[in-house]
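Apart from one protein chain that is not included, each protein chain of the complex appears where it belongs.
Letters A and B mark the chains as written, and numbering starts fresh at 1 in each.
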Amino acid sequence: MSTAEPKPAAPPVLQVSDLEITFNTRAGPVRAVRDVNFQIAKGETLAIVGESGSGKSVTSLAMLRLLPGAPFCKVSGQVLLSHEGRQTDLVTCSADDMRAIRGRHASIVFQEPMTSLNPVHTAGTQIAESIRRHIGLGQRAAMERAIELLDLVGIPDPRRRAASFPHEMSGGMRQRVMIALALACDPSLLIADEPTTALDVTIQAQIIELMKDIQARTDLAIIFITHNLGVVADVADKVMVMYAGSPVETAPVADLFERPLMPYTRGLLQSVPRITFSASRGQPLPAIRGTVPSPLALPQGCSFGPRCDWFLSGTCDADTPLLQPVQRGHDVRCHRCETILKELAIQ
Amino acid sequence: MTSPLVELNNISRHFPGKRTSLFGPPETVRAVDGLSLRINRGEVLSLVGESGSGKSTVGKALMRLTDLTAGEIVFDGQEISRFDRARMRPLRRRIQMVFQDPYASLNPKASVADTLAAPLEIHEPDLTRAQRQDRVADILETVGLSPDFAARYPHEFSGGQRQRIGLARALITKPDLLVADEPISALDVSVQAQVINLLLELQQRLGLTILFISHDLSVVSHISDRIAVMYLGRVVEVAPAEALFRAPRHPYTEALLSAIPEPDMRARRKRMILKGDIPSPVNPPSGCSFRTRCPYAIAECANARPLLEPAGPGHLKACIRDDLDLSPALTSDT
Partner (left out) sequence: MSNATLAPAAPRIRLFQSPALRRFLRHRLAVIGTITILTMVLLVVIGPWLMPFEPTSTNIRNRFLPPFDSTHLLGTDPLGRDTLTRLLHAGRISLAVGFAVMILSMAIGIFVGTVAGFYGGALGAALMRFVDAMLCFPPIFLLLAISALINPSVISIIILISAASWMEIARVVEAQVRSLKERDYTVAAEALGARDRRIILREILPNAVAPIVVAATLNVANAILAESYISFLGFGVQPPTPSWGNMLQDAQGYLRSAPWLAIIPGIAITLAVTSFNFIGDGLRDALDPRMENR
């Protein structure tokens, strides 16, 4: 999972083109997300990185149609999911098709497991219920499968734990149950929306290890949404960095950390404190100035412009840059990308 | 060396938990259980631990926002753990606090000027209105905000700006000690660095002593002089920052260091994954409380609670196994 070697060409599990999400607010329509394009193959992990307000979570919700529908919100573009040799566009398919796909072929795990699990049912019942609904196993067989799944996600004494209620478990345990629930019907795509953010570091390490392990065994495609660059380096094959609603850089994970090109990505990587005791210790961290713009008032041109050290008046504030390939598999949305590349070459 | 600014001597804070039977006594939650720590003048001491380790309770106890069950707190030579409110009041200007959540720590109905003038009204009632306004403007500038912001209300600010206001409120009385309880963990990644830089700059400029409470070891490595690692209400290791990362002496420290996700492809290390969850502080394991998750545990670990013993210059650890070769987070070349 973490190796950066190119994988053999396989049909993408998910192909997203020109995804755009608009919310109708009292202050007028707000384009929360635009220009999202990516694809993800079997056994691959795509990390979507961004801060709050970058649109990363909204993107994940839109892919499974979990956003409020019209008139509050409008989703356009294409989200093609391959399953059982067919392709379904999750933006336009019927509500019945969507229900049959959700939890069966594509699942989602959220940040806060306590609010996503039903507090009045036991862990085992909730998993078995999903299996019965989608696959049609009998009650007993579904419960046996649920216990197997709890075992798979590393819950000790799964038979006893299957009879526990969510509030009787620790945060790490609940997140394992959520993952078991997501994997219950052997989906081809798992969307994990900040699955480790609410957990302690040692528990986070456990969950990440678990997800890698499951992926190695089932060839699952994972979309991992996070704000933590350390986690990205750990889990991802490909990375998509989002800022103010649109992707600003996509690259294989090694490239992104070796050679980040978009000034936002560069700033983000530099501003994360690392364990180091070299001369830079105690020195100010290179911080990105300013704050994330409100989606109601995006700056003209490049939305990162006002916070950018490379900002060039007349170019960057003139028109919105496009996401363009700069190197193989490495796309960047920046007017000044060429200049940045040259300067990097000199260094 | 002068005397430390703060000494926490064997402090405990137990909370009553839920009742197990109708007439039985309630359970005891041992949030902090016999912890000793000293904070030297002018240093940044970080207190690191996972949720449930009791690190925030230590901060609250030091602020005298919660009473101790046992032990003593010595601040600048005075034992303050039994002080009543009136005797605490003059000391409060010298011990201040920054909170984790910048959205919850500012009164939404008070303007920035109101919030910042409050400490002055309490501790320096002789100031005139104009003098107070000057001090408010000064402190706003100190934390990197425009003095024009004084008339505004918290909802008009971003998280990072609010955290600066919180810091200004803490610093306006010119305290000696700042207790910072996870001050950046609720902020956006790109804003965290700004606040860390500000804290470091102010610490140096104002000669502050900081108790920095955090779960994030990468941040801690950047700003601390010394680091104390907590597990289940006790300190298991204290060391100068660099020594802790280069030569951890407690297995829990090793596991914590190994679990830090590093944003660097070259620094990939072999992970050490701990088994299980933190045990409940209601009935912690006998002997060493980490032994249930420790890969190096031996039978003797269950016998007695290990004491903090010297393990190098300025380095203390609470582990009976001296024979371990624990892997550091840093090797000599980094």
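What we mean here is this: contacts are C-beta pairs under 8 Å (C-beta built on N, C-alpha and C of every residue); 3 or more make two chains touch, one makes a residue touch a chain.
Please read these numbers as outputs of a predicted model, since none were measured by experiment.
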item	value
Options B:S12, B:Q194, B:T209 or B:S289, residue touching the unrepresented chain	B:Q194
Of B:I122, B:V282, B:L307 or B:L324, the residue in touch with the unshown chain	B:I122
Contacting the left-out chain in the complete assembly, out of B:S12, B:T57 or B:S105	B:S105
Chain B residues that touch the omitted chain in the full complex	63, 65, 85, 88-90, 92-93, 95-97, 99-101, 104-110, 114, 118-119, 122-123, 141, 144-146, 149, 151-152, 156-158, 161, 166, 169, 173, 194, 197-198, 201
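Going forward, only the chains that are shown with their structure count from here on.
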item	value
Residue ranges of chain A touching chain B (in the complex, touch as defined)	2, 4, 51-52, 156, 170, 172-173, 200-206, 208-209, 227-234, 253-254, 257-258, 267-269, 271-278, 281-282, 284-289, 291-292
Residue ranges of chain B touching chain A (in the complex, touch as defined)	50-51, 158-161, 188-194, 196-197, 200-201, 215-219, 221-223, 241-242, 245-246, 255-265, 268, 271, 273-274, 276-278, 329-330, 334
